[in-house]
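Complex shown without one protein chain; remaining protein chains in place.
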Amino acid sequence: MRRLRAVLLHLVLLIGVVLAATPLIWMVSASLMRPGEANSSPPPFLPAQPTLEHYRALFTSLSVGRYIVNSLLVSVGGTLGALLIVGLAGYAFAKLRFRGRQPVFRGLLAAMVIPGQVAMLPMFILLRELGLVNTLVGAMIPFLAPVYGIFLVRQYALSIPDDLLQAARLDGATEFQIFRLIVLPGIAPVLATLGVFTFLGAWNDFMWPLIILSDDAKYTLPVALANLTGEHVQDVELMMSGAVVTVLPVFIAFLFLQRYYIQGIMTGSVKG
Amino acid sequence: MTVGGSTAESRAGWAFVTPALALIGIFFVLPVAGAFVLSFTDFDLYSIGGPGNTRFVGLANYRDLLTTPLFWTALRNTLYFVLVGGPLSVAVSLAAALLVNARTVRLKPFFRAAFFAPWVTTLVAVALLWRYIYHPQYGLLNAAIGVFGLGPVDWLGDPAWAMPSIILLSVWKNFGYNMLIFLAGLQAIPEELYEAASLDGAGAWHRFRHVTVPMLGPTLVFVGIVTMITSFQIFSEPYVMTQGGPLKSTTTLMLFMYEEGFRWWRLGFAATIAVVLFLLTLAGTVVQLRFRREAQG
Partner (left out) sequence: MPAGGSAARFLFLWGLVALPACAREPADPVLRFWAFGREGEVVAELVRGFEREHPGVRVRVQQIPWSAAHEKVLTAIVGRATPDLAQMGNTWIPEMAALGALAPVDGPVADSGYFPGILATNIIDDTLFGLPWYVDTRVLFYRKDLLARAGFDSMPTTWDGWRGAMLAIKRNAGPGQYAIFLPTNEWPPQVILGLQQGSPLIDEQGFGAFRGPEFARAFDFLMSLYQDGLAAPVSNNTIANLYQEFARGTFAMYISGPWNLGEFRRRLPADMQDDWGTAPLPGPDGPGVSLAGGSSLVVFRGSKHADLAHQLVAYLARPEQQIRFYRLTGDLPARLEAWNDPALAADAEAVAFRTQLTRVVPTPMVPEWEQATTKIMDFTEAAARGQRTPASALASLDAAVDRLLERRRYLLERRRVAAAP
């Protein structure tokens, strides 16, 4: 009886995996089909004669390489910026005593309730005045100071022993040196987790880059993909290869960095 | 107690938080306040051509919104997604977590990763993928259900099926995330409680109802609130897959706001929608928290 239950359980789980994975597998499969092959009834699951021509087209006439670079710039830039800013702020809220620390922090917590979209319209006008419309820096801005990031880092930083910090101060170290030499290594794990999520969020972001980037030379991958749909929605195979190129980098990152995503979500919630 | 600390420490403290506060202040607080102000004006394209054209209109935008049929359609569609898609997503996540967590299951990390993988993918890319999967003649889904003699269904072209199709996509994409949260919650439940229940003769369903569910309480509320908040903001799926159609059946509040704001530049009106969306989300959060407090007794 036990045996049967275990087998059934695994069967159900395997069906679940099939349901979860099949669309993605078809995406890759369709990207390798010849033009027009996927538009048949019933749709083929595997390509009859796999071809890389769509990928070639993407990288040559459709300049996908440029969009990859843009996505990388926005994601990496946004992540590095966020880690620096949030690392400093999170530590300060945890360990540095300054007047107004509590009320300001509580104010930030309240801000977490407000959805970002409310700010989008005026933010566009604001960036226009700052000359940041149609710039990659403008695309990065929503990611540079995530409030939940400050919260996470602060939680983590609270566990740094105060005596360590005091001893360093007595030794004559400046606050920034303390941050760099003691705190940073201490909060490295949470920064790594935060970094992985920020990178993913920035890479996958669609609505804001859609609004802020008008020059196609600056498009990030999701925006370029949506733009491609306008003219080529009939070319299923080409669109799927574009989708694969968009998804592949973060998917590979996920495979290698699973630990950070999974642990990050699981521990973040238990503490919260 | 935050008073005290040397002046060097105090100065460093302010220096360290200033970049974050400056960014949040300028690029979040200021625009949010701006959105509220905008909602009381009739700022639009004409205003952009000549600022003197803007009028302060008080609550006229809000009144206008309430008499705009498309607002109510968008509200209905959004609530459909929040109240049907949300609980469905949570239920699937919980079920997946329970299955993966079962004691007799091997290769847990594999299943965990496989279920989480869709969450990592770029939404625009998979929305496009599913647009093809949903194609009435050439799509995988109709081919698959055709094997059982069902369909074909015009998933994205039939107003009755369009929103369910988007819900299905959303559940497929996001269930892995909440599954992880539930897994953490499940693993935090002490074994002794289950053993004690078994000793008392409780079956699997009983154990679930009287041990698992109460212990998962805070997690359920957390997941419920977060899922609800993100559900209210649904935008990319209808934008990429259906442009809000057919017959406006997938126009959500965010899509409506985007169209009014960034397509037609009726910024005052769009800001009104944004504020209403915010108030709805807030209300939903309060309701869920109140419900939780009452359930706790």
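Note that the chains are named A and B in the order they appear, and that numbering of residues resets to 1 at the start of each chain.
Basically, contacts are C-beta pairs under 8 Å (C-beta built on N, C-alpha and C of every residue); 3 or more make two chains touch, one makes a residue touch a chain.
Keep in mind the model is a prediction, meaning the values are calculated, not measured.
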Given A:13, A:136 or A:187, the residue that touches the chain left out of view is A:136
Pick from A:84, A:114 or A:192: which residue touches the chain that isn't shown? A:84
Can you list, in ascending order, the subunit A residues touching the missing chain? 39, 73-74, 76-77, 80-81, 84, 124-125, 127-128, 131, 133-137, 140, 174, 176-177, 180, 211-212, 214-217, 227, 229-231, 234
Could you please point out the subunit B residues that touch the chain left off the display? 42, 44-46, 48-50, 53, 64, 68-69, 135-138, 154, 156-157, 159, 242-243, 245-248, 262-265
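Following the convention adopted for this analysis, only the chains that are shown with their structure count from here on.
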Using CA atom averages as chain centres, what separation in Å is found between subunit A and subunit B? 17
So, in the complex, the side of subunit B touching subunit A is made of residues 2-5, 8-17, 19-21, 23-24, 26-32, 34-35, 38, 96, 99-100, 102, 104-106, 111-118, 120-126, 128-130, 132-133, 135, 137-140, 143, 146, 172, 176-177, 180-181, 183-185, 188, 219, 222, 229, 232-233, 235-236, 239-240, 254, 257-258, 261-262, 267, 270-271, 274-275, 277-278, 281-282, 285
In the complex, subunit A residues that touch subunit B: 2, 5-6, 9-10, 12-13, 16-17, 19-24, 26-27, 30, 38-43, 45, 84-86, 88-89, 91-93, 96-102, 104, 108, 111, 113-126, 141-142, 144-145, 147, 150, 169, 174-176, 179, 200, 203-204, 206-207, 211, 221-222, 225-226, 229, 236, 239-240, 242-244, 246-247, 250-251, 254-255, 258, 261-262, 265-267, 269-270, 272
